[in-house]
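Here's the structure we're looking at; comments come further down.
With one protein chain held back, the other chains of the complex are shown just where they sit.
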């Protein structure tokens, strides 16, 4: 699937799962995708209910996020998710409760203790590196982290996530350039949802595939269907293997839909046809994967109902907990301007 | 020679000159190259004599600079030369006297009236846009100037020059990206002399040709032998024609040698083998073009001697004049912070 | 003259619309400024009226937004670049500081850069680290730029039009919390206001308060509060930060003898530090008390959660407290 030089869009149709993806693993992947989906829908609801000042979600992008995480080694490899990666961080081990604490900006939020806006990830124990809001800056951090890993001769891969718009920033260019020169063990994972807020890809790039920008930096560019969790898994696995073998970085572009407006501050009816969204929703990555599992005899309606009930409960409890949890006390305005040993 | 998609190194061997390059034009080109060469050698000498605090030159790059200028319309098209483009600005009509006034930082210097460091070009009458020192910033200005030209439906091409190191900056990426999206009438002309001060190209880029980065931005990348003034002319002409026809931008990479240290502040023996330089000097673009003209019966030793005598006199007089010319008066420290009508 | 009541965002929109209509060299460029109309709707309707060539949805790349605008300005256009949030202006800082601010000076006026960089700034809107910042200090420090930060519809519209017509690069700062909060009258027809002069928005005898942006409004509130205690406060709205109207500031200080500088930016080297320094150097003999400051704290950013955001923001109450202290001095 990965093509050296020119990138190629992967062929359509669901493939056989690789052997290391056992039935349990496949079900787990589906569980994480479903959990992320429900959590995100719920976040929009509580925002609309006036309980959150702001929200943003990555629904539609679950296959890309969960598929790539499962191709890597959780708590060992280095992860740089971006603000849309709710499914990715859940796959990495953040709990729904923690996710909701972030949404409500409460003191127990493991990301920033409620100090930064929701989905500004940071979870040291899970090797989730710190993410702010400025687009594309994390691409350079990932190159630096991979440089450190390579220097220490670690068998560790760094992966960094970003959107299609981020590929327009100078930092994208500089990060891929640096990684290409030093053949760093890093995966640049672009979740191309076709828009940077309202700006469509054709106004971000003269060429159709972000993946095709890989060869400029001496690295393969891989363009994949981000709706297909197994294809995402496979492409990421191949890139990780390459990285571990010392063959250098890979640029992966997963084509994904964005099921909501950019964020709660956006109104996407001003720039995209609701029909476009309707069409997209017919190819939902979560239901697609469910169909795959059912066809393989690994899933059925009973399991689905049970799982959804459990997820529902988990999400409700998390929201409830987070809503009631305390904020940081006001004196904390002044803490951690500088670092000191804990 | 221009290759859509993947760039290709042009075949070796001097080609026939295109018909519009009459004997006189060819001799004029040779004159400008020779003038630039001698002026630059003399600048190094006066620097060594302690008369200049600093100097920088583009000797070795004359064919790339003069060949490209002659493919365009002087005083009509828009030019963004960079600090190494002494031959280019002479080809564009800056006089040697003006060049020397710049070197000596005198009040009559048309570029900055001696306020900015030598070779920070600006000559409004010649459509030479303002250039500072920060590498690559001018690439974006050129895209903007081309946007204005396109909006006004002018039959004008913008050309911007920069080094191989400049291609590492974010501004290179952003400038080519913008130009590619809007199919702007602009030529990105990279003079690849193999070094950014001491850093060799392999530490700037994982791939050998800067030109090969064109396709990422939906534009052809053309890689040419920058020693051959006619090849440079031809490639630039093709790119200009493309631009005038509304087909968009072109990235041209001219492979050139750098005959001196980066600047007078540099010591290149610390990072490049003197033998490398010796080898390069055997393929001098000026002597190469002289040989071509002689083979065509357009030049001979008598003409050469006459021309060199004239050039020598012109350069000496210019230096003499510039050395004696006055500086800006001290009150001018405060002038032109803001603009006002003259 | 006939007037109408609009809010700050409408003032921005009207200025852009009218100038685009008047002068075809005016273009607008930035992220989401096209069909989306900008994330705050400052450019709403422009692309429909003037077309995609003059209202450019740029790639997500701030250095190119400003760099391309500089090139277009050098070549005869009058670009108005939008940086979506002031907090994201940093990638464009090289183009603003190294290029735009220095081009006129370095070419002895042969080239100039008629460019406006508009950007929403300021906090108190649950924007957290990266949607709350103040950047006037960074740019006020750079000679060659003009920095404008008006805070009423009348001032915004008149000054934005002047900024677009100005031959030099102008950083035009719009406090985002005031966009819909602040309403006011503007004349029906065309008008401009000069870049430079400050306004005495409230006259008083005991203390001079110097502010701009949201803090100007908070200062007026605070002045009103303490007036009931017999403290008479003069409130100066700088409107233009650079070039600074030193005369209005110093004249007021010479009258009152006491000064409070209010700004939302973090304290250290916020723009008010320069105001204090000027007064301490040029009006020392007139001072009857320390030059006090009410400012944001010296922490790296405005926190998201409500209690910490509230604690960060200067408020009318904090200003009142400082005024009382000064009055009692």
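The first chain written gets the first letter, and so on, giving A, B and C; residue counts start at 1 in each chain.
Methods note: a contact is a pair of C-beta atoms (placed from the backbone, for glycine too) under 8 Å apart; a residue touches a chain by one contact, two chains touch by 3 or more.
Owing to the predicted nature of the structure, the values given are computational and were not obtained by experimental measurement.
For the omitted chain, the shown partners it touches in the full complex are A, B, C.
The missing chain, though absent from the display, is touched by one residue of A:58, A:81 or A:134; that residue is A:134. The residue from A:93, A:144 or A:200 that touches the chain not shown here is A:144.
Within the set C:140, C:159, C:216 or C:320, the residue that contacts the chain not displayed is C:140. When the omitted chain is restored, the residue from B:77, B:169, B:191 or B:284 that touches it is B:169.
When you scan C:154, C:172, C:212 or C:271 for touch with the missing chain, the hit is C:271.
Summarising the interface, chain C meets the missing chain with residues 63, 87, 90-91, 93-94, 97-98, 101-102, 104-106, 129-130, 137-138, 140-144, 242, 244, 266, 268-274, 276-277, 279-282, 284-285, 287, 289-293, 298-301. Although one chain is not displayed, chain A still touches it through residues 78, 111-113, 115-116, 120, 122-124, 129-130, 132, 134, 137, 139-149, 151-152, 170-171, 174-175, 177-178, 181, 335-340, 342. For chain B, the residues touching the absent chain in the complete assembly are 53-54, 105-106, 112, 114-118, 120, 132-136, 165-166, 168-171, 196-199, 203-205, 265-266, 270-271, 327-330, 332-334, 337.
Assume only the chains that are shown with their structure count from here on.
Here the CA centre of chain A is 37 Å from the CA centre of chain C. A separation of 41 Å divides the Cα centre of chain B from that of chain C.
Looking at chain B, residues 170-171, 174, 177, 181 sit in touch with two or more other chains. Annotation for chain C: residues 58-59, 61, 63-64, 91 touch two or more other chains.
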